[in-house]
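Of the protein chains in this complex, one is absent; all others appear in place.
For reference, chains read A and B in written order, and residue numbers begin at 1 within each chain.
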Amino acid sequence: MAHLLAEGLRFRQQNTIIHRLDPRLKLLISIALFSVALLTADLFQLALAFCAIAVPAILAKSLRRLSRVMVVSLSFAALIFVINLVFGYGLIRSSVLTLRFLAIVASTSLFFVTTSPDELEYVMRWFHLPRDFVFAFVTAVRFVPVLMLDLTQIIDAQKSRGLELDKGGPVKRLRNMIPVLIPLIVNALVRSGELAEAMESRGYGAVKKPTSLYALRFASRDYAGLVVTAAAWAGVLLSFRVI
Amino acid sequence: MAIIELRNVTFRQPNGVVALDDVTLDVNEGEVLAIVGGNGAGKTTLLKHLNGLLKPSSGSVKVFGKETKEQSVAQLSRRIGLVFQNSDHQLFSETAESEVLFGLRNFGFSEDEAARRSSEVFSYFELDSLRLRAPLTLSGGEKKRLCIAAVTAWNPDVLVLDEPTVGQDYPSKGRILGTIGRLIDAKKTVIVVSHDLEFLWPLGARTVVMSKGKVLRDGDPQSIYADSSLLEGAGLRQPQLVTISKMFGNERSFRDVADAVEWMARR
Partner (left out) sequence: MGTDLPTLQNVTLTLKKGEIAVLAGASGSGKTTLLRSINGLIPHIYPGEYSGTVIADGLNAQETPTYELAKKIGFLFQNPENQIFMFTVERDIAFGLENLGVPRLEIARRVDESLKLLNIEDLRDRSPSELSDGQKQRVAIAGALAMGPELLVLDEPTSLLDPRTADGVVSLVKELNSELGLSVLLVEHRLELVAPIADQLIILSGGKVWKSGPPEEVLSSEGIHEVGISPPTVVEVQRRLRSMGRWPGSIDLSVDAFFAEAKGIWR
């Protein structure tokens, strides 16, 4: 289940209008979407707000992927619902909280599905997050596929020594992970050591404020998108207060 | 007698790339086989079919007469020991000895039997000095030889070595060649995959040349290594001994440097 979630949230390059928007705007859209859910306690309006997320999702041709993520988070949602009931918050309040949770998950997923790690880095830099932190994030994402490949190779090697990962009770299975995890971790550590050497050799840390080959710049479609988002957001909130 | 039979094996990767294209190959008992080709030729993919890590998209792979499709990796590995290219993908134990015991335990040997076999294999490959060392502190060559010993310990009929010399220095390559010699002495069927023809030359083994998932040639090394256009097409480099032999118009390539020097001294 965890890997379904990871797979569902992975960025896929597509050429939709949403994908082509400035990542800062995409972030704003996500925030706008779930802020509406946070600002109302009316069940009907909440349901509407949640369904509204489908609109940009469809525009981004990501409705199916988003639905898969939602299906996975349903179990968490159910948990939230039950816990709230147990603590005596009543059916309505519990439903409100559950729907809000789902709305947050849906809108942030939309952001991640439509934003490449590259763009994520630019957004983080724009927020002036510490350079080392941003770089750590970039490196982590960049090396995920590499580590996954290492993992398959390690599993192949250990299976060839008779390790059977799908046999035995829970304790045995956990113990069987050791011959897989240790090489994985050791290799990752060695890799990061080599990476550090390479970074030094490329002058990392030479300057407090590194420059950048590209910069985020709003294009006309972004301004248009900003206006549409602002108008829609205001309009929805107004109509909610009125209704 | 053929103990491994590949018939029209084609393997398609999930991304659509055809890694093996209609490969038909037999491996006979007790033979030494070298599979050569550049990176991406399909050599490793082929190896993974031998112990069931991969099953063919079409065609059949039979090991000791039984289809690999009907057997698990553990079952097949008991008889076909694979030593992968990257030793760091296998080593995880506290001592070299526990590393060897790991495979033995997986295959169900009793503690006594496992301990016996472990000692045997350490002394056979002259690795006794490494026994209590931590595998992660060993040199590249030592790690490789340890991996080969660990796989030999459970006495598979066939040993398959995937690129055993990558990243190794000259003395280490010599020791690995020696290790392969020990395997041959023990009458094992040995398959070595490599793109290092200089290293393979002394083995004089039957050679299968692969490129882009296909088998280009299968036969005696003398004629294959002398075929410059074949080697170039497969992205391989001809050993200098062979180039020199050909330049002087010899039909048979020199066995080794001493052989070449002797011949030339007589000119």
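The working rule: contacts are C-beta pairs under 8 Å (C-beta built on N, C-alpha and C of every residue); 3 or more make two chains touch, one makes a residue touch a chain.
Remember, predicted model here, so these are calculated numbers, not experimental data.
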Missing chain: touched chains present in the view: A, B
Options B:V17, B:L132, B:A186 or B:V257, residue touching the unrepresented chain: B:V257
Contacting the left-out chain in the complete assembly, out of A:I17, A:V82 or A:V146: A:V146
Residue, one of A:Y89, A:F112 or A:Y204, that touches the chain absent here: A:Y204
Absent-chain interface as seen on chain A, which is shown: 116-118, 121, 135, 138-139, 141-142, 145-146, 191, 194-207, 209-215
Chain B, residues in touch with the chain not shown (by the definition above): 38-40, 139-141, 166-172, 195-196, 198, 235-237, 239-241, 243-244, 247-248, 257-258, 260-261, 264-265, 267
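Simple rule for what comes next: only the chains that are shown with their structure count from here on.
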Averaged-CA centre spacing for the pair chain B and chain A, given as whole angstrom: 44
Interface residues, chain A side, partner chain B - complex: 150, 153-154, 156-164, 178-179, 182-183, 186-187, 190
Touch list for chain B against partner chain A, complex: 48, 51, 53, 72-74, 77-78, 81-82, 84, 86, 88-92, 102-103, 106-107, 136, 150-151, 154
